[in-house]
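Below is one structure, written out as structure tokens, with a few remarks after it.
What you see is the complex with one protein chain gone and the rest in place.
Coming up: subunit A.
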Amino acid sequence: MEEQFPIKKVMDDQGNLIDSSYEEKIDEELVRTMYYNMLRIRTFDRKAINLQRQGRIGTYPPFEGQEASQVGSALALKDGDWMFPTYRDHGATLTFGADMVRTFLYWNGRHEGVVPPKGKNIFPAAVPIATQIPHATGTAWAEKRKGTTNIALAYFGDGATSEGDFHEGLNFASVFQTPTVFFNQNNGYAISVPIEKQMNSKTIAQKALAYDMPSVRIDGNDCFSVYFEMEKAVNRAREGSGPTLIEAVTWRTGAHTTADDPTKYRPDGQGEEIVHPLDRLEMFMKNYGHWNEEWISETKEKIENEVEAAVEAMENSPKANPADLFDYVFEQNPEHLEEQKDQYLAQLKGD
């Protein structure tokens, strides 16, 4: 199966193009967009870990190591498309247009955090594993029924492919030929369980064979490979040629969450040889004349300012409103729920 699904790369670990035909396709604008977004989400991610350590936000699941997968895939979408992320995909949602302040708020336990900006179809991060996969199929199905060219993108990890909802979502997509892209980030571990204990299958891409669905295995740390393969899948979906499964082979550099200690289950030094996706892009930029110190330092400064401002805005947000506990359970709440609300709010006032 590894031979049938070779890991597709556009550049090697040292940032050299393997396929020179890509040289023309990779223009300065794409390179800078890629670098900016990858650096931006890494800065966000590292900041979030620090904030958690300082007790300023709740438990946080870092995505460091997966920046190329998340940015490369998210950049292939356009407004009108739908994104169904997991809790580890804030790099993708931020790239697609989620608000950074709200993203911090989400990790601070705030419901406001899942509300996307107007016109951005970003579903709340799925915390149960794989449940978002049939959602993406259903929403894409609706787009097909409406006759649009919008598509839906579902993110999920390697562990999710063991869940029933992965198979149910892919099967529905295959049967109804929905415009869905199933983007798997195979980061090696589902919390502590390594891929070889998760499945006896040699690849995740091969699971699409069961559904007669096109699939591809890509180097998830190669932002260009992710972007161009994603673009192919997105175009196929827009043209009405149905769903695609993409397996992006990547690596979770850090812990599952800030509450997790990977030294308990990961052998010493495992993954150290993997070149970080951002370092790889940096080497590419230097190799191909895209490295501009001035632009890099401006970009870094801009991102740092943005992240600092977002943290400040998150911390200056008014407190969560206790009425929000009650107000959105139903469009119109039943009487007994309104009574619970009135009694509780009156009690709060009295305190």
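The definition used in the following text is that contacts are C-beta pairs under 8 Å (C-beta built on N, C-alpha and C of every residue); 3 or more make two chains touch, one makes a residue touch a chain; residues count from 1.
By definition in this document, contacts and distances are computed from a predicted model.
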By UniProt, of "Phenylacetic acid degradation protein", "Zinc transport system permease protein", "2-oxoisovalerate dehydrogenase subunit beta" or "Histidine kinase-like ATPase domain-containing protein", the chain left out is "2-oxoisovalerate dehydrogenase subunit beta"
Given A:Ile7, A:Val115 or A:Ile296, the correct residue touching the omitted chain is A:Val115
Touching the hidden chain, out of A:Lys264, A:Lys319 or A:His336, is A:His336
Answer key for A:Gly58, A:Gly97 or A:Gly138 versus the chain not shown reads A:Gly138
Where A:Asn50, A:Asn171 or A:Ser317 are the choices, the one touching the absent chain is A:Asn171
The missing chain sits against subunit A at residues 82, 111-112, 114-116, 123-124, 127-128, 131, 133-143, 145-146, 152, 164-165, 168-169, 171-172, 175, 324, 327-332, 334-337
